[in-house]
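Please read through the structure below; I'll follow up with questions.
The complex appears here minus one protein chain, its other protein chains still in place.
Let's look at chain A:
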Amino acid sequence: MRRSLLSSLRAHLGRLIAACLAIVLGVGFGALAMTAHASASHGIDETIGVQYKGVDTFVESRSDTITPALAAKVKALPQVAEVVPKSTAYLQATFPGLVRPVNLAIDALYQTTQIATPGTTSGRLPTATDEIALPNKLAAKHNVAVGQTLRITSYEKKSWTVKVVGLIDDKSAFGLGAAVATPAALNIFEKNGWISGIAIAGKSGTDPQSLTAAVQAAVGSSFTAMTGADKIAAEVKDYTNGIDVLGGVFGMFAVIALFVACLVISNTFTIVIAQRTREMALLRCVGASKRQVFSSVLAEATVVGVVASAIGVVFGVALSALALALSREFDWGIPPVSLHLGLTSIFVPLLLGTVATIVAAVVPARRATKVAPLAALRPEAAPAAASKRGIVRLVFGFLLLAGGGALLAGSAAQHSVIFGVAGGVISFLGVLAIGSLLVPALIRVLGVLPAKTGVPSRIAVANAVRNPKRTAATTAALLIGVTLISLTCVGIASVQKTFDVSMDAQYPVDLTATTYDEKLPASAEQQLKEIKGITHVVPVKKVLVKAGENQFPVVGIDPATAGSIIHNSQLVADLKPGTALVDNNTLYMLKLKEGDPVTIVSGQNKLTATLKLGLGLEPFNLTTTDLAKLAPNAPIGSYWLAADPNADGAKVIDALSQSMPSVQNLEISGGLAKRTAYTKIFDVLLAVGIGLLGVSVLIALVGVGNTLSLSVLERTRENALLRAMGLTRRQLRSMLAIESVLMALVAAGLGIALGLIYGWVGTTALMGSQTKDGTVEYALPIGLLIAIAAVAIVAGLLASVLPARRAAKVAPAGALATE
């Protein structure tokens, strides 16, 4: 059998390449995910390991504050060689070109021989109290060079001038690190500064375990002593938790990709077997047992699986090396790590890919054993009639669909995510099970339009529904990818919209720039308008008034312009003369409730207004006209701003905090910072999700191409007949393109519809319990969904190119062949 196996592999190489492609993509993706994850974890291990190099024991606070006295107590132990208290001072630094100072953390730098100290990229580490070393990235951000001086200020408004003597190497650090100064300097900046822990190195010959035990005994139960290795492990765990979650998501997508690959492989093997019916029959005729036929197909699958998986692993590792190199080259805001190849990240995808291929080949292999030896003797039979649909399967499918649907409805009502996931999976399996009924029906419906354009299109539609099971299996692979992508798009858009709405309630104003006891410059409005990303600026007057027993700061907003900066139409509508919008705390202090009249007094002036709850604004809000009645000369206390939703929020906030240099203390608040943060997260999630699921769509398209190739082969005589009857090559190619596009469109349409349902139900289940009244927003990301459909159509066209070329090569005389 071995010789026949090898020769059959050679003979069917072309067809197997298509199956290989699916495996290569699936396995490559898995290897990429695992390698990236391993590299990231390894990078963190190394980075943190370097930070704690030479530390034998580490002391952390449990219920008491760490003091210098405690450090001295540890130092007095006979086994201890070096003690480094990790103390940090939190100050503000005025960098050149900035109007107002920014926060700066400074770590104490101890002279040590055993415990690691930071390295420098230029200059040296500080030795005197007026010297400081800055992290490289921070210095680069603010254009500071070695030799420059900086003004640093403490929160008690004391300030010092320090000289930058060196830049700290922070190439492998995450984010912006802290500056360093001598312990004596730190003592000047912030007396009794906060100590986060004590790093201890033992004398040579001291075992870290016994040292840790001795230290623990010395510091008492208010503190925890742990070995350096344990401390590193704990720190690594803190960091990698996030990465592990990401790794899990990656892994899940890889499994989905592999599952789709399985469908495609199974389909491809079915195709290969179908083509070789006579070959199999001949083998049986010359004495091969069913078992031998079965194992020869499986052996073929094994060879294909191993080879393709190996190529996939190489491909995946190469791709992750490329991605890591690119991320080091261009700053992508992720910690730079080097490629780390683990045995698991190579062998797990290899093994999974091979096993998946073999599993996928079992059903086709069983089918191969059913070929009767007599088939070799019969002239080539006419193409098999439409495959049976399997009543049991259909009934089962409808049951799954009903059950899954009920679970989904329940999850939406109960806000239960687990019900939702279960309902989604079960109902989707139901859709797949009834695919052989559903997909051809949809193709017939969609096919009505092209069928009107002529015979080739009519034949294409008829061809697409001839073999419902195969059509269903082909579209299933694509359906999975499209459904998941649509679900991701719809879900993320809906969650984001829900967030937006609840953010609008909590933070109706994007940004406010407020000063308390200073005067805002006359040109303030103009200056603020000139900041890039600010779309609307509304001045808000403020005055201190008396109402009831207490004094309140009251702001006046012009209802005419309020709509441009308050993202809550209810609030804008409520803001009218005679109404005071207040928050819960103000109501409590007034000892009044909503709807009650309140009398406000400012000097000689009095005003009565009706109280109304209005959250997210100032504690006490009136219209400008009402405020003018109380205090005609009230000054502008703040500006409320609206930002362009597409602008980079962090940049807008940075620019705003550096605006109006004449104001010393400018407080910036509002919802923009939060909105920017979560918008970024959603954008990243969306991009990652689409990118990852795109791989499974790619694999599915290979499958569509494969199925078409089989159809082309099976219909060689039909196509030859059509050519003999006068079908041009171009018509033949467009016939296949229509067939392919119809399948792609049905998969896309069904996938998008399912994605919408799942996305909306998922949003309800996930967010329903998070919002105040259980209402969530349903987004319909039309643009994205149209893009998905367009991609599916284009991909369908592409998938038909190769099979169509092959079909067009069929000689018209083929139909006359009588064998």
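Here are some notes:
As a convention for this text, a contact is a pair of C-beta atoms (placed from the backbone, for glycine too) under 8 Å apart; a residue touches a chain by one contact, two chains touch by 3 or more; residues count from 1.
Please note the rule applied: contacts and distances are computed from a predicted model.
Per its UniProt record, the hidden chain corresponds to "ABC transporter ATP-binding protein" from the list "ABC transporter ATP-binding protein", "DNA ligase-associated DEXH box helicase", "Quinol:cytochrome C oxidoreductase" or "3-phenylpropionate/cinnamic acid dioxygenase small subunit". Although one chain is not drawn, the whole complex shows that of A:Arg466, A:Lys497 or A:Arg733 it is A:Arg466 that touches it.
Residue A:Leu722 is the one among A:Leu581, A:Leu722, A:Ile752 or A:Leu785 that touches the chain missing from this view.
Residues of chain A in touch with the missing chain: 382-383, 385, 454-456, 458-459, 462-463, 466, 717-718, 721-731, 811-813, 815-816, 818.
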